[in-house]
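Working notes, beginning with the structure itself.
In this view, the complex is presented without one of its protein chains, the others remaining in place.
We call the chains A, B and C, going by the order they appear; numbering starts again at 1 in every chain.
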Amino acid sequence: MPDSKPHPIILGAVLAGLLIIPLVVRDEYYLHLFIVSAIFVVVALGLNLIVGYVGQLSLAHAAFFALGAYVSALLFFNLKWSMWIGMPAAAIVTAAVAFALGWVILRVRGHRFVIITVAFAEIMRLVATNWVDLTRGFMGLPGLQIPALYVPGIGAVDVSSKERFYYVVLAAALLSFYICYRLVRSSVGRAFVLVRENEVLAESLGISAFRTCMIAFVVGAALAGTAGALYGHYIGFVSPDLFNFSYITIMLIMVILGGKGTLIGPALGAVVFTFLPELLREASYYRMVIFASILVIATLFMPRGIIFPLVEHLVPRRWRKGHDRAA
Amino acid sequence: MLDLAIFGQHLLNGVLIGCAYALIAIGLTMIFGVMNIANFAHGEFYMMGGFAAFYLVTLLKLNYFIALPLAVVLVVVLAVAIQQIVFKRLRDAPVMTTTLVTIGLSILLEHVALLLWGPQPQVIPNPFPTRPLSFFGIYTTPLYLFSMAVTAALIVVGHLLIQRTRMGKAMRATFQNREAAALVGVRIDRVYLYAFTFGAALAAAAGAVLGGFIPVEPTMGGVATLKAFVVVILGGMGSFVGAIAGGLLLGLAEALGAGYFSTGWKDAIGFFAVILLLLFRPEGLFKRA
Amino acid sequence: MQSRLSVAVIALAVAASAAAQETVKIGVVQPLTGPVAYDGNIYVNTVKMLVDDMNAKGGVLGKKIELVVEDGACNPAQSVNAAEKLVTRDKVVALLGAFCSTSSAAMMEVARKHKVPHLTAISTAAQLTEQNNPYFFRAVATTPMLGAAFGGELPAAVKGKRFAFLVINDDWGRSMVSSYPKPIEHAGGQIVGTEFFQSSDLQFLPYITKIKAANPDAIILAANTQHAVALSKQIRELGITKPLIGEGSWTSDSYLKLAGPAAEGVYGLVEYVYTIKNPINAAFVKMSREKLKDNPSKFAGAAHNAIHIMVDAIRRAGAADPEKIRAALTKTDYHGLVGNIRFNEKNQAYGQDVYLARVTHGVPEVVKTAKIAKP
Partner (left out) sequence: MLALADVTLYRGNTRVLDAVSLEVAEGELVALIGANGAGKTTVLRTVSGLLVPSAGTITFGGKPIHGAGSDAIVRMGIAHCPEERKIWPEMSVHEHLELGAFVRRNNAAELRQDIERVFETFPILKERRDQLAGTLSGGQQQMLAIGRALMSRPTLCMFDEPSLGLAPMMVEAIGEMIVRIRGQGTTVLLVEQNAALALRLADRAYVLETGRVTLSGRAKELAANPEVHRAYLGG
């Protein structure tokens, strides 16, 4: 179910809207939430590849996110590597770990796959808490910083303020969106959907389900790792709490309620479900109760998610060029 | 030098915890076998059983031995409601849906418990003397022995129910081939209801019985669910006997692993086993190939 | 006539509330949900009670104090979000809190970024005050400071030589294990075993059995209420009768109530215990018993210190201005619940008393008092 191609005017308006957010939103708290949203857009798009496009429920995604944060943080503290090297390094390491994990687990499906990914995430959490010499265990790694960005011709640009860092994460989010967009519209993307809908048929057409899943899994993990590095440097602190089950829950909520198997859905889902729990702070004690209820009800009654159908409904058809028929 | 008393103590600890693991895992494996749902909310019944027993004993001042079964009854009532409202709709739903719904349900129940009962860990008051008993240097208490006896008895009773009763046989038939069960007139939704509440009842019983020495608090369900999953995989998904054997095995492995290897990594033992088993022997450890 | 009177009353009330809108806002981040929510709630309820009392007595700078409480859930990310919200949206002039050290560590970066003073009275991880963060203050002794003050006393206090550690696997437990042995060994003791438990554990039989194999004369523990209850019960149930010495909630009412007979004879190494004798504490205990129906725990004591030190600084700053409050905080010379508190150049409190209390017939009695030296 690829998204329809957006109308250039819509695309331009959306981009412009995204670009002026720091100029319009003077409330730092909201700006903070926009930054976190953008980071989670990267995460959700990655998770969406495996969950939405090839249709396997991976609960290891939060572990990749945390792994990325740790890789970048450890490089920062041990080798004094800045985030600009740490981030791609995090992507490469998580992709490599995902490849190794995928090599053994992408041959199983259904419940077995789900439970193995839980077990993997738990093991990663135990490593982070117990390998104290490397990770400092529960003490975590505080004091991460956002380094200046060297722009050729201009020199070092300080991006550590919220207004500026927003553009860094926005660039990451847009780039991820573009990567995913190209990926799902390529032959690989068609293979994703085919494997999800009918694996036997896909295999009979000469598409390797294993390879297809692997591509989604590795690219998804790399995105999670990149986002983890950004998040770690932004928050300034990396600890085993990143492996908490609550992270994978929220990531899944973003993808599923956003509308899995679409690109706009999970991206908007990431924004909505970063803001929603914060806005529900007013409801303090009832927050998680409300949140969990939404998850249960939406999963049961709105299998296409909430946000993507809403977008479809609200944006008139003629504004969407080259509308693809839902697969 | 291997200190025999210490070794014995580790074994006893392992059996005690193993029985509890088994009791919780039985329900999980049954729900898995019969309904084909990996119920991430299963541990919440364990938590609620503990709280129910605690409040029956402290608030209503009920006798401990009356409170325990009554607590199970209360949780069963709730389980029936949850089954009718939520799980009924999950019949034949894809893995993704069932998993997400049960994860959501688990968070929901945990936080409702937090709202109702607060985060404070509670120990269920019990009439047993606290003075430890010692046999050859191995220590235990009357409550531990009672818990072990009750969990073991419930496991045996559960096993007999599944093996001997009409509904038990219908459950096994449904697990092994649902359509054939429907064709002899088994009402599948009825089987779902029984399997689900039976599993919830056993988990609740575990919470009520263990709540005398493992404090009851809202987050305990999540941890229990993960352990129960490990047990279910060890024993083979859907296997009742496997859950019992798996529970004991995990209890012993953790106790001995912590005792002679490393306490920090004791939880990792199970998860490693899970990955290896699901890849290479998904039918579990105990099934004859 | 009567209705006219009530109109007047309402008008007065409206006027009063309009005046009260001019408040001094203090933000609090504590775990209201999650694993340590119980103790977090104690802190919050105590601060609320004390602020009500201060407001009844006229507040600070002629204004009412307004608390804005957010849940940090002992989770760094949530605590950061909560702190961001408090500073940027509620415009609080000072931050109190975070319970867990990891959360405080994350939260203090927010304080630094927005130049708002941030005071914790609970998080004890040593490195918190090593971050060169001028906005972060700690009004509690770190574990190494406690260890330095009391470690050497332990062998004599329990009349034993062999000590084993059974501590939570976090910064607190680990810094205990790294800082206590030296003074203990110096005083003739030795360490015979070290075990770390996970915060998700409530079943400690394997750990205890392992400790038992090492045959210690006393066990040193780091645990808060929920772990402490289970630990002390299970230790006794496995037949270990040796003394237990704990940092954490070992003298709090909730622990004593829940642990029952298992708490008898336990030693608590604490920054506050409600049985200390001084007039400030007497008033505090009385108020807590009336309003919260409980003897104040160590976290209530922390709350007392935190809010008083902060309000004292605001008063001395003379304005509800974060930068001035920060400056005033550095010059703190507060005489309160547990003696005199000042901050050193790293904003670490010193000078206060700490206590070794022994539970006797369900009541924690102070057996030894020590003063925290300037680090």
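Keep in mind that, in the parts below, contacts are C-beta pairs under 8 Å (C-beta built on N, C-alpha and C of every residue); 3 or more make two chains touch, one makes a residue touch a chain.
The structure presented is a predicted model; accordingly, all values stated were derived computationally and were not measured.
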Displayed partners of the chain not shown (whole complex): B
Among B:58, B:84, B:134 or B:176, residue touching the chain not depicted: B:176
Of B:57, B:76 or B:186, the residue in touch with the unshown chain: B:186
Where the missing chain touches chain B, by residue: 166, 169-170, 172-173, 176-177, 179-187
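Assume only the chains that are shown with their structure count from here on.
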Result of counting contacting C-beta pairs for A-C and A-B, higher pair: A-B
Geometric centre distance via CA averages, chain C-chain A, whole Å: 37
Where chain A and chain B are represented by their mean Cα positions, the distance between them in whole Å: 34
Sites on chain A at which at least two other chains make contact: 129-130, 285, 288
Of all residues in chain B, the ones touching two or more other chains: 111, 114, 264, 267
Touching residues on chain B, where the partner in the complex is chain C: 3, 6, 9-10, 13, 16-17, 111, 114, 118-123, 130, 132, 134, 139-141, 143-144, 213-215, 217, 219-220, 223, 254-255, 258-259, 263-264, 266-267
Residues of chain A touching chain C in the complex: 27-29, 32-33, 36, 129-130, 132, 137-140, 142-143, 235-237, 239, 241-242, 244, 246, 278, 281, 284-285, 287-288
Of chain A, residues touching chain B in the complex: 51, 55, 57, 104-105, 107-108, 110-112, 114-116, 118-120, 122-123, 126, 129-130, 245, 249, 252, 256, 285-286, 288-289, 291-293, 295-296, 299-300, 303
